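Can you read through this structure? Questions will come right after.
For this depiction, one protein chain was excluded, whereas all remaining protein chains were kept in their positions.
Each chain gets a letter, A and B, in the order it is written, and its residues are counted from 1.
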Amino acid sequence: MTGSDSPAPKDGDGARPRARGVARPGRQDWSAWPEYDAATAGFRGYWYPVTWSSHVTGTPLAVTVCGEKIALIRDGGRAYALHDRCPHRGVPLSLGDQQFPGTLSCPYHGWTYRLGDGQLCAVITDGPESRICGKVTVRTYPVEERLGMVWVYVPLANEEPHPIDSQLPEEMVENPFVMGGRIQPRTGNWRFAAENGFDEGHAKYLHRTSLWRLFKPMPTWNITKIVPGGRWIYRVQQEVHWDAIFPGVGRWSNTRWWKFQPPKETFNIGNTGKPKKLDPVIEKCDFPGFASLSMPGVLRIVYPNFIHYEFYVPVDADNHRYVGVMINFTEGWKVAGFYLKYLGAIRWLFHGQFTGQDAWMVDVTDAPPEKLYRPDVSLTAWRGLAQEEFAKKKAAAGAQ
Amino acid sequence: MTGSDSPAPKDGDGARPRARGVARPGRQDWSAWPEYDAATAGFRGYWYPVTWSSHVTGTPLAVTVCGEKIALIRDGGRAYALHDRCPHRGVPLSLGDQQFPGTLSCPYHGWTYRLGDGQLCAVITDGPESRICGKVTVRTYPVEERLGMVWVYVPLANEEPHPIDSQLPEEMVENPFVMGGRIQPRTGNWRFAAENGFDEGHAKYLHRTSLWRLFKPMPTWNITKIVPGGRWIYRVQQEVHWDAIFPGVGRWSNTRWWKFQPPKETFNIGNTGKPKKLDPVIEKCDFPGFASLSMPGVLRIVYPNFIHYEFYVPVDADNHRYVGVMINFTEGWKVAGFYLKYLGAIRWLFHGQFTGQDAWMVDVTDAPPEKLYRPDVSLTAWRGLAQEEFAKKKAAAGAQ
Partner (left out) sequence: MTGSDSPAPKDGDGARPRARGVARPGRQDWSAWPEYDAATAGFRGYWYPVTWSSHVTGTPLAVTVCGEKIALIRDGGRAYALHDRCPHRGVPLSLGDQQFPGTLSCPYHGWTYRLGDGQLCAVITDGPESRICGKVTVRTYPVEERLGMVWVYVPLANEEPHPIDSQLPEEMVENPFVMGGRIQPRTGNWRFAAENGFDEGHAKYLHRTSLWRLFKPMPTWNITKIVPGGRWIYRVQQEVHWDAIFPGVGRWSNTRWWKFQPPKETFNIGNTGKPKKLDPVIEKCDFPGFASLSMPGVLRIVYPNFIHYEFYVPVDADNHRYVGVMINFTEGWKVAGFYLKYLGAIRWLFHGQFTGQDAWMVDVTDAPPEKLYRPDVSLTAWRGLAQEEFAKKKAAAGAQ
């Protein structure tokens, strides 16, 4: 007997269940991507940048990533991450300070944890022979530093983390570069931020009023293909339309007399297009497209003279951290030129007002339900990638 | 078989159910008026004033009525109301703007809806041949303009709206008048506001300190009858007591040496009393009482020289919009006198401080449970009217 009132189906009676993982046309929910649907507070099992390295000092700092409250502290030049809750009475360890090298003490009773392994190694108010020492541990998180930022690994289970370099965009590893960037707390779920970043549809319309694009026209509509390439998916533009007449509605174009003429061809049209003016290091990479995305929410946009990255770091269901980075593989005296350009313009126009328009939309997006259209192939491809990559991740963690 | 465990009653076995719609003495809940009890966010199936006509322009405006989020926009002189949510990704359309005449475009991807019927008529970022055009619709709401305000019809199901003029107070239709008014967002459920407006009991006590009544005494207690008249109920005062001695407690009166002497007779005592000094237009109406109320929450108070109306517009369970209007059927040069009086005194004393006392009480009222007293016949009559009128409304909508 089951709890259901309906009789058990007889042999041959039952309909074949629908195949999973395939979005049905007209689908309005995310059940085709169950892992993605469940990742409200982010995918565990990845490295996440949480703050600038310079903000992690001997005074602990509280951050939240994937819903986990974490205390960051620097000791002997190295950054450490501990679960931000003293098991004694639940007080955040980030309110405490360092009473002994290599440790962090809770502000309330001086319970003192070893930074390396989180073990309770001294309880100041219980004397040297405290019997609880060694019997209590706070969770620690693997920490690395890259791009001048502290990265924390949020484990899926108790697995060892994969090397952070295997998660970073390939061209960032072993190549020297200069960079500028911004880290901002933002409202809205991290998935809306990731989807917005890779979204083919919105940029031309939403950002038409951005100062960053004051003199550069943007197309009206494109035809875009999403091409998988290893752990990335690439957005490849196949057609670019600068002007359109909508039947019964009117003409629409983003070209203006004060803007440059649109290029005859965009540099990244087609499968084989490579950025022409990029530095030699980039030239060697195989960039079949302008924008690409990888897990756990890393966007790469290749501009002629630099590469822009966005990391969408989950905080909780309603908040994420936006990490925008602009890099250039310049060396020598050209570095000064990059910083001049970054600090004088890019930081304010691009990492400020332009991405601020995205922040605005990410904050007000409210899906599902949703109703997708042709350009949303960029969204569904990303959801498929996330679903597939995370399944691999889970299988690997389970195998450990 | 039903879902219930109890056996079906045999013939002759069942007790006659209690008559509905009649409050039992000592009753403390609202179960006698189930539709009214359920109308937490307002009664659907009515026209509601939502803002001043002058506030609805080519730039969309967001309002909420009966829990529905609505975007208002004016085009070609006419006001339109659309459900304030783009079906694509849930972005409020009120954040968008007009890219083509007769349409409203979502700010995110340029999904463009026809104002008249809400149909998706162009998707800027999908080109002229977008296959989704014509397949997506946002709900539209009937809109009318009266009293210098935009009114929206919130449907019960998919019914055609009744003519707005059949819902307005009769004397407002076809008679020229001058008016002044205020629209204010207020906290508290709309039903507390409607009940407060028609409440016979509170005015004499709560408003005794209002500046509006500085020189006019108010009675201590009255005996009042509620008289039904078409779609209205009327409050008819049968006895007016200016002074009272409460046994064992003391004497209480609102008369003061600096106030005018209370009138021997109030102008509206009795069933046949009519305001003496009203303009001829009003004289023709049959006003058996001073205060009257009709669905979906419209109060009319007839003063000797003007008529005051209050519309209690539901926003959500905890908020309503107060729309207070003062009209006079004056024409010609007397219009200037009305405006002088309204802007110089009525607006601040009556639509300001006096109704502010009501707003204060509506905000802190917390019922049910409640314990009603004799003057609350005005409340129970209103609940009965609402219950009955809404049942008719539902029957009519079902019949369509």
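Operating definition for what follows: contacts are C-beta pairs under 8 Å (C-beta built on N, C-alpha and C of every residue); 3 or more make two chains touch, one makes a residue touch a chain.
What you see is a predicted model; the values in this text were computed from it and never measured.
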Which of B:Arg85, B:Arg186 or B:Lys204 touches the missing chain? It is B:Lys204
Among A:Ser31, A:Thr57, A:Gln99 or A:Thr187, the residue in touch with the chain that has been omitted: A:Gln99
Residues of subunit A (touch criterion as defined above) contacting the omitted chain: 85, 87-92, 95, 99-101, 103, 107-112, 121-128, 130-132, 136
What is the set of subunit B residues that contact the non-displayed chain in the whole complex? 201-202, 204-206, 220-221, 241, 244-250, 252, 361, 364-367, 369-375
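In this section, only the chains that are shown with their structure count from here on.
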Which whole number of Å gives the spacing of the CA centres of subunit A and subunit B? 49
